[in-house]
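Every protein chain of the complex appears in place save one, which is left out.
Naming follows writing order (A, B, C and D), and every chain is counted from residue 1.
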Amino acid sequence: MILYDNRRFLGYSQYFHVFGSAIFTFRSAPQSVVGAAVGYYATQNADELTDYIVNPTAYFSAISLVLGFLLVFRTQLAYMRYWEGRTSFQTLMSKLEDVGIHTKTFVRLNDSEAIKWKNAMGHMLINYLALAMAELRGERDLDEVVTKYNLSLTPDQREELEAFSYRAYIAMSWIMDAWVKRATAGGVTVPPPVQSRTYQNLSEAQLAFNAAQKIQSTPFPYPFVQVCGMLLNVYMFSAPLVIGAYINHFIFGTLLSCFSVLGFFALNRTADELEDPFGHDPNDLPLDHYLCSFQESMVSLGIIQYSELQVADDE
Amino acid sequence: MILYDNRRFLGYSQYFHVFGSAIFTFRSAPQSVVGAAVGYYATQNADELTDYIVNPTAYFSAISLVLGFLLVFRTQLAYMRYWEGRTSFQTLMSKLEDVGIHTKTFVRLNDSEAIKWKNAMGHMLINYLALAMAELRGERDLDEVVTKYNLSLTPDQREELEAFSYRAYIAMSWIMDAWVKRATAGGVTVPPPVQSRTYQNLSEAQLAFNAAQKIQSTPFPYPFVQVCGMLLNVYMFSAPLVIGAYINHFIFGTLLSCFSVLGFFALNRTADELEDPFGHDPNDLPLDHYLCSFQESMVSLGIIQYSELQVADDE
Amino acid sequence: MILYDNRRFLGYSQYFHVFGSAIFTFRSAPQSVVGAAVGYYATQNADELTDYIVNPTAYFSAISLVLGFLLVFRTQLAYMRYWEGRTSFQTLMSKLEDVGIHTKTFVRLNDSEAIKWKNAMGHMLINYLALAMAELRGERDLDEVVTKYNLSLTPDQREELEAFSYRAYIAMSWIMDAWVKRATAGGVTVPPPVQSRTYQNLSEAQLAFNAAQKIQSTPFPYPFVQVCGMLLNVYMFSAPLVIGAYINHFIFGTLLSCFSVLGFFALNRTADELEDPFGHDPNDLPLDHYLCSFQESMVSLGIIQYSELQVADDE
Amino acid sequence: MILYDNRRFLGYSQYFHVFGSAIFTFRSAPQSVVGAAVGYYATQNADELTDYIVNPTAYFSAISLVLGFLLVFRTQLAYMRYWEGRTSFQTLMSKLEDVGIHTKTFVRLNDSEAIKWKNAMGHMLINYLALAMAELRGERDLDEVVTKYNLSLTPDQREELEAFSYRAYIAMSWIMDAWVKRATAGGVTVPPPVQSRTYQNLSEAQLAFNAAQKIQSTPFPYPFVQVCGMLLNVYMFSAPLVIGAYINHFIFGTLLSCFSVLGFFALNRTADELEDPFGHDPNDLPLDHYLCSFQESMVSLGIIQYSELQVADDE
Partner (left out) sequence: MILYDNRRFLGYSQYFHVFGSAIFTFRSAPQSVVGAAVGYYATQNADELTDYIVNPTAYFSAISLVLGFLLVFRTQLAYMRYWEGRTSFQTLMSKLEDVGIHTKTFVRLNDSEAIKWKNAMGHMLINYLALAMAELRGERDLDEVVTKYNLSLTPDQREELEAFSYRAYIAMSWIMDAWVKRATAGGVTVPPPVQSRTYQNLSEAQLAFNAAQKIQSTPFPYPFVQVCGMLLNVYMFSAPLVIGAYINHFIFGTLLSCFSVLGFFALNRTADELEDPFGHDPNDLPLDHYLCSFQESMVSLGIIQYSELQVADDE
């Protein structure tokens, strides 16, 4: 995710980032150069072209109007996917943080055994979040995941994660199991109706994770993407012909052709970037940063210690 | 559902799938050929046509503007139906998976009777999901459904399913019945307030299934579809006349006519495909794959064994 | 609700239904004839008209652009009302079906008294749904309602329904009363926290009914409808003048005038039809069919018998 | 709220209401007259104007396109506010009605004390709804509110309401207090998990009231309104110049100028009307009618008597 400063130089400083741009990218810039070249050609052959292209309205009504709407609408849907992903992840974290508070307040005993249990629960919650993140990012190699997110796993847990592919789900079953075991043993001091809140939070955390997974595993429908792609490429070759023929100044016509093609392709690229907000692209959500936040919140409850954490927040 | 690679050849490789395309299909391609033919005719008779069609703006403002909006908006609504279907199915699975965890953790005894009960519950959950899928896909023949999804049913259950048409509903009543019976017999070790979470999850699973069913049983309203169809077919015959008359180069005019008609029909086809996301069409949701995932999650909880499953994930 | 076949003849068979059409109706067809007539007049007087109407862009930008957006947007909102109505009714049924399962599984005794209570509860749920339907359709005559939906009421219940106009609400209070009475008498075998799910479902059913009622009792805001109507009728008389003047072929100009006016009016009619999805119009929701489904689901639970039902599903 | 008949005279009867119209109002009609006057002037000076205004496309693309979208979109947002307000109020009532049923069924004793308590609870619920309505309408004078909505308050309650400005909130605390007191004293016959539904309903009623209040207290953002206003007034003076110059028939040009300006202003007025659905404007929600409905529903439960009510439903 790119944080931009919209205050300096009356806001103009924000327009010149290259990192994460939809303009300065191989998906838009080459096409705009093609557009500019065709546009330049058209300005030089305007007389001939206007014999054929008698009225530019016919062209724009037939092709670019519908393409324009399609792209704006695709971008809108892409933004909604992005926002739904953001919201799901936020809900996931909020629910887990709530379980963190329960861990601190529902288990009142402070003998060494209770402290150990709370610490283990803190790690289980962090593990769950990290495994959920790894699934959303498509990271399947368990060794890498353990190293990268610095998971603290018992050998049994490690073995179980290796055997199955739904790792976050398994981690969730551990958490629920730990609560049921402790409650059955009498180690939870609040009455059962209040205990049941914990299970509700866990269920809602899992639902939120599944909602995020849904976005990651369901791409934007193919026919839609194909129609956009077809019209975009038709536009790239034909629109500059019309623009150059009717705005036949060699600089002005070429520039407008370039910006027109660039605008459409950059919009398409923007949609592409936003459709899947999980991953390591510049415009993806800063999941590592969220994980660090979550770890710090566990530390602030006093159930785990700073010294137990090693993941650096480098985003 | 089609997974496409949007990285190879700067993303251009994604545009040439035929399977599941809205372009290379009998619902769009023939019409684009008609459009091209009319367009070619118009380029050859441009002089005569421009006597009649004095200004192309009148044509495009009167017909194609509203058609364009209608189609873009129909596609947007279709996408929302698709997404709602996806979300409902995800919620259904998430809630059932939660009940799976409850099966493992709320029933702590591990005598052979408890293990058997858990195994039966695992199969009941899988049966429910499979029967729900069959209803969403309109598969009514019970023998086929049992074979296809490899359901393990007792003779009594089989008989009951044969007698009534709301099969998923009946399967849900079995699940709830089994939980109530076990809890009454003292076989659930968590206190009642925590037990009640299981019933809430089941209720929410049923609600999510009903929401998915709603989409499948309620087609996009007929008058809307008819108005789109009428305008589309008027467009196919008339727009190329205007395009060809005013862009009267025999190649350029013909191509633009073709792409303009193709774009509109492909958009309509896209909406058609997305409106009902359940079924066996190329762009429908991969329900078989989801069922396999669910079965694997039951296996990873240890309540059923891999050897009990036979459905192959061939999507 | 009209189920159409979008597969036969490459999908073309779906466009020729008259029943429920927004095209072949007295709200759109006469206006399209007026449009055609004005358009024909314009083609015959094109020379004179083009002296006055110097540029068609001025006309279309000033009137039809905003009308087009308004209508597309009104249709979108109408569809959302339709869909919200559909969703509310689905939720209502889903929640009542859940209470049906509770009736079967939460009351485990199978002495004749329990069987009778369950049967009575089944009828109360059906009565509630039928009374809700009658309110949504504006059917106020109790005798007719009782006959039409074949309600089985005790004389006391009948009397109470006659005294007050919020019939579904009264029926809901009976259902809750019956559950409280039975639970207090010890006839519900699940513990109170699980019992409370039943009350939650009933509360959510009532909320869903109220949401459906909201749509039925709150028409689309009047000023909006009036502005659409004003611009539509201005369009009907003026647009064909411009179309005919600039597309002055007597067949082509007349046809385009006709379709242009028809398209706008049909869109308006579509919105009109979808705004209130409850009632007996061709495009309204098949409530009778839903009621039958619900009755069958009660039968499949074994709490009421087929022989007790008489309502035919004729939709 | 205006109920219109969309069936008489093929629906044409609905277009001529003056009450609540966005057309026959001082916010739209005078501007349309200005527009018509400018348009008439333009038709008389068309030759001179067309020397300056060489192409109307430049004008309409630069100004009216974006204004049109802005207004359609503003109206859409206004409708969403209207609908959210309607939904919130419906939820508020639905939840209170549910508490009404609880009052009847959860308190089973029918000694005179219980009857009195139920009656008092009925009045408290009505008071809460009336005070919520008064807050939504900005009615701050307590004497007027008491008289208008015929509240039955004890002197203590009256005093408390006078001291603080969050009256509905105080009324809610009375309701919850009354339930807690009665339950503590053993006067509620359902077990605590079922009792807790009542508190949930009350909490949801308060949330729904707050959501309605949010709409009333948060106007549509100012910069948006200002941009619309600026462009609308620029349009009023400039668009008719262009329309009249290019549609230079003195009747046709004047009428189109008039309707074009009227359409835009009426749309703006519609948005204005819908943005805050609470109040006494013709298009506002019929809150008084809803209050009467609620009172009748309390009567139908038998917890209060008709004779205790005096508010007439005059909407």
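Throughout what follows, a contact is a pair of C-beta atoms (placed from the backbone, for glycine too) under 8 Å apart; a residue touches a chain by one contact, two chains touch by 3 or more.
Since we're looking at a predicted model, the values are computed, not measured.
The chain omitted from view is touched by exactly one of A:Y52, A:Y82 or A:Y128, namely A:Y82. Considering the full assembly, A:M93 is the residue among A:M93, A:L161, A:L287 or A:I304 that touches the omitted chain.
Among A:R167, A:R182, A:K214 or A:R269, only A:R269 touches the chain that is left out of the view. Touching residues on chain A toward the chain that is not drawn are 1-4, 6, 10-12, 14-15, 17, 20-23, 46, 50, 56-57, 60, 64-65, 68-69, 71-72, 75-76, 79, 82, 86-87, 90-91, 93-95, 97-98, 101-102, 104-106, 108, 189-194, 196-197, 201, 239, 242-243, 245-249, 252-253, 256-257, 259-260, 262-264, 266-267, 269-270, 273-274, 283, 285, 293, 296-297, 299-301. Although one chain is not displayed, its contacts with chain D can still be listed: residues 26-27, 30, 52-55, 57-59, 61-63, 65-67, 69-70, 73, 77, 160, 163-166, 169-170, 172-173, 176-177, 180-181, 183-184, 192-193, 195-196, 199-200, 203, 206-207, 210-211, 213-214, 218-219, 221-227, 229-231, 233-234, 238, 241, 272.
Heads up, the rule we're going with is that only the chains that are shown with their structure count from here on.
Of all residue numbers that take part in the contact between chain C and chain D, under half occur on both sides, making this a different-residue interface. Averaged Cα coordinates give chain A a centre that lies 38 Å from the centre of chain C. Of all residues in chain A, those touching 2 or more other chains are 192-193, 196, listed in ascending order.
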